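Below is one structure, written out as C-alpha cells; comments come after it.
Yeah, one chain of the complex is gone here, protein chain that is, but the others are all in their spots.
Per-chain residue numbering starts at 1, and chain names A, B and C are given in the order in which the chains are listed.
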Amino acid sequence: MQDTSGPSVKAAIIGASGYTGAELLRLLLSHPFIEVTIITSRQYENQPLTSVFPYFLNSKYQHLVFQSLNLEKIASVDLVFCCLPHKTSFPIIKDLLTTNPTLKIVDFSADFRFKNPAIYEQTYNVQHTAKELFEKSTYGLPEIYRNEIKNSTLIANPGCYPTSVILALYPAKKHNLIDEKFPVIADSKSGVTGAGRKATVDFTFCEINETFKAYAVEGHRHAPEIEEKLNLKVRFTPHLVPMNRGILSTVYFKTNATKDELIQTYEETYRNEPFVRIRKNPPTTSDVKGTNFCDIYITKDEKTGLGIAISAIDNIGKGASGQAIQNANLLFNFPETTGLEQFSWWI
Amino acid sequence: MQDTSGPSVKAAIIGASGYTGAELLRLLLSHPFIEVTIITSRQYENQPLTSVFPYFLNSKYQHLVFQSLNLEKIASVDLVFCCLPHKTSFPIIKDLLTTNPTLKIVDFSADFRFKNPAIYEQTYNVQHTAKELFEKSTYGLPEIYRNEIKNSTLIANPGCYPTSVILALYPAKKHNLIDEKFPVIADSKSGVTGAGRKATVDFTFCEINETFKAYAVEGHRHAPEIEEKLNLKVRFTPHLVPMNRGILSTVYFKTNATKDELIQTYEETYRNEPFVRIRKNPPTTSDVKGTNFCDIYITKDEKTGLGIAISAIDNIGKGASGQAIQNANLLFNFPETTGLEQFSWWI
Amino acid sequence: MQDTSGPSVKAAIIGASGYTGAELLRLLLSHPFIEVTIITSRQYENQPLTSVFPYFLNSKYQHLVFQSLNLEKIASVDLVFCCLPHKTSFPIIKDLLTTNPTLKIVDFSADFRFKNPAIYEQTYNVQHTAKELFEKSTYGLPEIYRNEIKNSTLIANPGCYPTSVILALYPAKKHNLIDEKFPVIADSKSGVTGAGRKATVDFTFCEINETFKAYAVEGHRHAPEIEEKLNLKVRFTPHLVPMNRGILSTVYFKTNATKDELIQTYEETYRNEPFVRIRKNPPTTSDVKGTNFCDIYITKDEKTGLGIAISAIDNIGKGASGQAIQNANLLFNFPETTGLEQFSWWI
Partner (left out) sequence: MQDTSGPSVKAAIIGASGYTGAELLRLLLSHPFIEVTIITSRQYENQPLTSVFPYFLNSKYQHLVFQSLNLEKIASVDLVFCCLPHKTSFPIIKDLLTTNPTLKIVDFSADFRFKNPAIYEQTYNVQHTAKELFEKSTYGLPEIYRNEIKNSTLIANPGCYPTSVILALYPAKKHNLIDEKFPVIADSKSGVTGAGRKATVDFTFCEINETFKAYAVEGHRHAPEIEEKLNLKVRFTPHLVPMNRGILSTVYFKTNATKDELIQTYEETYRNEPFVRIRKNPPTTSDVKGTNFCDIYITKDEKTGLGIAISAIDNIGKGASGQAIQNANLLFNFPETTGLEQFSWWI
C-alpha cells in the first residue's frame, strides 16, 4: 500500500461539469489519498467550480476552476477520470497515454469496454482508431475482474445498466444455473441522471415528471455490453422513471435450480464483496442512493420455473462515479472501500 | 337507445371518497345521461363533498353530501358504482340485489371477477357467501366481453393491472401466436393511486418520492385474474413508480410470428375498438392520463424470438373509473364513449 | 349570439407546439363553436400533430399538421391565437392585421399588455414598432376589462403571475382597503410549465426536481405589468416549484379593514364571476389543475395588521390558454364559460 499520510495521488477529471463529474468531486471530497487538481469543461471553461456548482462553497475544492483540455497538464497527474461521451473519449485517451505512458486512467465511456472491437464499432457506429489499447484496457467491474484491474492502467468503467444486469445474473451464469434454451430478459428502470446533463426538450422537467415509458425498445447499446461480459443472449428493455437517481433491474431466467440453491449461490458468490448486499427482501433504489452498493434479491417463481433477480444501484454511484473510485482504489492498491463509506440518505 | 334529452339514469357511488370515486364524479360531470344522486363514505359521513374535495365547488355536484350506506335509498337508484375494497363488496351487493333485483351494478372490487369461485377464495383468503351471483356477473372488459356485458346487470370491473396486461396479450393469445412452452412475463409499473387512498407510512410522500421498487414479488392477487381471463400462465411482477397515475406493462412472450404479423394481428383485433390505440411508437403513461385509452405498442425482438407488447393506461381511467363508465354505457345501451371523450392533459 | 349549430369560428394557433398551444388544442377539443384549422410551428414544420403529441390520436384534431407561418392563410381564419414569445409577436400581428383588419386575435405575449409603451420597451428592452395597435388592444382580464374586451379585436392575454396577483389584490385596491404607505408584497410560486417548452440545462428534470428556489429576485418583467394594471407599487418575488402546473401567490398588504370586511369585499367583487371562487380555506394548486378557475382565500393577520390574500390558478389554464378561450368567447359573444367547463383532475 502506498503511503497514506495525506493525499498522494493527484487526479484530473475531464468533462467534470456533467452529473458523473460532479458526483466524483463530491465523493472525492472525503477520499484521503486522492486529490483532484484539475477539472476540465468545454462549456464552462474558465468559470470557477462554485459558479457552476455553488454547493461546493467552503469545500476543499472551492478554488478549482474549469479548464480547457490541456494534454500536457493533464498527463502530468497520476490519475485521470475521463467523463467524456462515447466516441470522443478514445482519441484523447490515446493522446494522453502517448504523452505519459504510465498514466492511470478510468474511462467512463464505452470506448474501451469491449473485448471485440467489431461489436463496439457496430454498436456505436464509429471506427475505433485506438484499438491497440484494447489489450491494455480492463472492464472495470471489480466483482468479476478484480485481479485484472489491479494490474491494468486503463480501466473501462462499466455502463450503469450493464453493472446492474451483470451483477444480477453473474452468479447464476457462473454456476450454470441458467437454462439458455429460454431467453433471458432484463427489464431495467432508470432514474433520469442516466441520460446525462444535456439541454434537450425530451428531458425537461415537465416532459419527464409524472410519466413513465420504455425507450430504445428495438435495441439499446448496453445490450451488447451485457452479452459480451456474460457470454449470454439477453433481451434488454430500458425504462425511464421520474426520479433523479437509481436503476432497478428485474431479471428473468429459466432455471432448474431451486429457490434455496439460487439464494445460496448468490450469497456465496458475493460473500466477500464489500459492495454487493444480497437482500432478504426486494431492494428499493432509495436503499442505495449516493452509495456504491448493489443490492440484489434472488427468488424463484415455481409456477413458471423462472429465477428472478432484482438488483438496485445508484446509476451515478456504483453505476458510474462510485465504481470509478473503486477501480481507482484497486489501481493504486488502496483499500477498496476508501472514500466509498457512504450509506444512503434514503429520503 | 334510451331517451337522452337529459340525465335519465340516477346513480349512486358507494365509497365515493377514494381515488376511483373521486374520478367517477369528475368524469360523470360531463356525462349527459347519468346523474349522481347519492355518494356514500363511512369516513366522511355527513360532510359535504366540497369540504373533502373543494375542487368540485361551482360544479353540478357541489351540493352532494357524503351519506352513510343506506340500502333502501341506494337500491332506489338505477345504477350503483360500488367502490368498496375486496371482501367488503359482495355482502353489500347481495343485499342491494335482494332489495332491488333489477338494479344495475358496476363493482370495482375483485369479488365477482372470477368464473371460478375457488380461485377467488384462495387468492383473497375469504369465504365468498354470494356465489349465486357469479352466474349473473360479467367481467367488465368490453374489448373481450362486450356482448355479455350488455346483457348483464352485475359487472365486475377489471383490476387495473389485468386491464393493461390482458389487452396487451389478448390479440396474440386469441390468434394462437404465443409459444406457451416458454413462460409469458408481464413486468408492470404503476403509479401510486393504484394503492388506493389510505393512511399508511409506506405510502407517505417522502417514502415513495424518488424511489422505485418491485413489490409482491412472490405473488400478486392480480396474477390469477390475468391467468383466468387469458387461460394462460403468466409471470406477473408489479412495480411502483413515483407518479400519481398510469400503468405501463412490458409483456414478453415467445412467438413464431413475425413482427409484421404481430402488428397486423393487433391492429385487426382492435380495429373497431374506440379505446384501444395501436401505436407506431412505444406509448408513455402521459399519453393516456385522465383518459379511457389503452395504448399498445407491439414489436418483436428477433434475437430472442420474443414478442414484446407495451401497453399504457391510466390506472384510475381505463384501469378503473373510465372503464366503469364504459361498462355503464353498455349496460344502459348508451353510445359506448359517452362521457369518455377526454384526451390526455399530457403535462 | 352567433349561430351555434356547429363550429362557426375557424381558428389558427401560431406557435402551437409549446405548452400553451398544446393546452389550447386540448381545451378546444370540447369547444362547440370554435374549430382549429391551422397550427403552426417553426420547429416541427410539416410534422403531423400526432407525431409530436401522440395523445391527440383518435381526436378530431388528429389530422392537423404543423405548418409554417403563412400570413395569407392565417389571415383567412376568424380567430388567431398567437403563442409566440415576447418581442416576436408584434411584427407578425401587425402584418396579420394589415392583411385582414377584421381578424380577431388573442396574443399570449406581453407585446400589447401595456397601456404605456415606454414601460413595455424598458421592461422588454426592445423598440415596439406597432404602437399604433395599442389603442385597439385590450388587456384580457375579463374580471376587470370584460366590456372593453367585448368591443375589441386584439386581446393581450395577461401574464400568468399577473393574473394570479391582480385578482388577489383587485377587490382590496378597488375598494381602497390598502394602506399604500406600506409596501405590498406578492410572493408567488409557480410550476415549471411557466418557463415554457425549451431546451436548456436549467430546466432539465434533474435540476428542477427536488429543489426549490426564488429567481429574478432583482426584478421580474411581470412586476411592471401588475403595477400598471393595479396602479399600485408591488414587491414581486417569483419562485419555482418542482411540479408541472400551478401558481400560488401569497399576497400581503397593510389594511385597516377587518377580516370580515375583507371577506365581504372579496365575495361581493367576484359574486358574478364564473371563474373566481372565494374559498373558505386556503386553496391548493391542485384544486384548479386543468381549469380556468382562480381560487382566492382572504384573511387578516391581526398581530401585524396585514391582509393576506392567497390565490391559486393553473398557469397554463386561467394563466394562459383557459383565459385565452374566455377572451375568445367574449370576442365572439359566446357564453363566457363555453369550452371551459372542466374541473380539476386533482390527482
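The criterion applied here is as follows: contacts are C-beta pairs under 8 Å (C-beta built on N, C-alpha and C of every residue); 3 or more make two chains touch, one makes a residue touch a chain.
Bear in mind that the values here come from a model prediction, so they are computed numbers and not experimental data.
A.B. asks: Would you indicate which residue among B:T37, B:S59 or B:N244 is in contact with the undisplayed chain?
C.D. replies: Answer from the full complex: B:N244 touches the omitted chain.
A.B. asks: Which one, A:G140, A:P162, A:P238 or A:P283, makes contact with the chain that was left out?
C.D. replies: Of all options in A:G140, A:P162, A:P238 or A:P283, contact with the hidden chain holds for A:P283.
A.B. asks: Can you tell me which of A:N244, A:T304 or A:Q326 touches the chain that was removed from the display?
C.D. replies: With A:N244, A:T304 or A:Q326 as choices, the missing chain is touched by A:N244.
A.B. asks: Can you list where chain A touches the absent chain?
C.D. replies: 19, 22-23, 26, 29-30, 53-59, 193, 209-210, 244-245, 274, 277, 279, 281, 283, 286-291, 293, 295, 341, 343-347
A.B. asks: By the contact criterion defined above, which parts of chain B meet the unshown chain? Give residue numbers in ascending order.
C.D. replies: Residues of chain B in contact with the hidden chain: 19, 192-193, 197-201, 203-206, 208-210, 242-244.
A.B. asks: Residue-wise, where is chain C in contact with the chain that is not depicted?
C.D. replies: Against the missing chain, chain C presents residues 182-183, 185, 187, 189, 191, 206-207, 209-215, 217-218, 233, 235, 237, 239, 241-246, 248, 250, 252, 254, 282-286, 289, 297, 299, 301, 303-306, 308, 310, 312, 347.
Definition applied: only the chains that are shown with their structure count from here on.
A.B. asks: I'd like to verify one number: the distance from the centre of chain A to the centre of chain B, where each centre is the average of its C-alpha atoms, in whole angstrom.
C.D. replies: So the centroids are 40 Å from each other.
A.B. asks: Can you check how far apart chain B and chain C are, centre to centre, with Cα atoms defining each centre and the answer in Å?
C.D. replies: Chain centres of chain B and chain C, defined by C-alpha means, are spaced 36 Å apart.
A.B. asks: Got the chain C residues that touch at least 2 other chains?
C.D. replies: Correct list: 19, 193, 209-210, 244.
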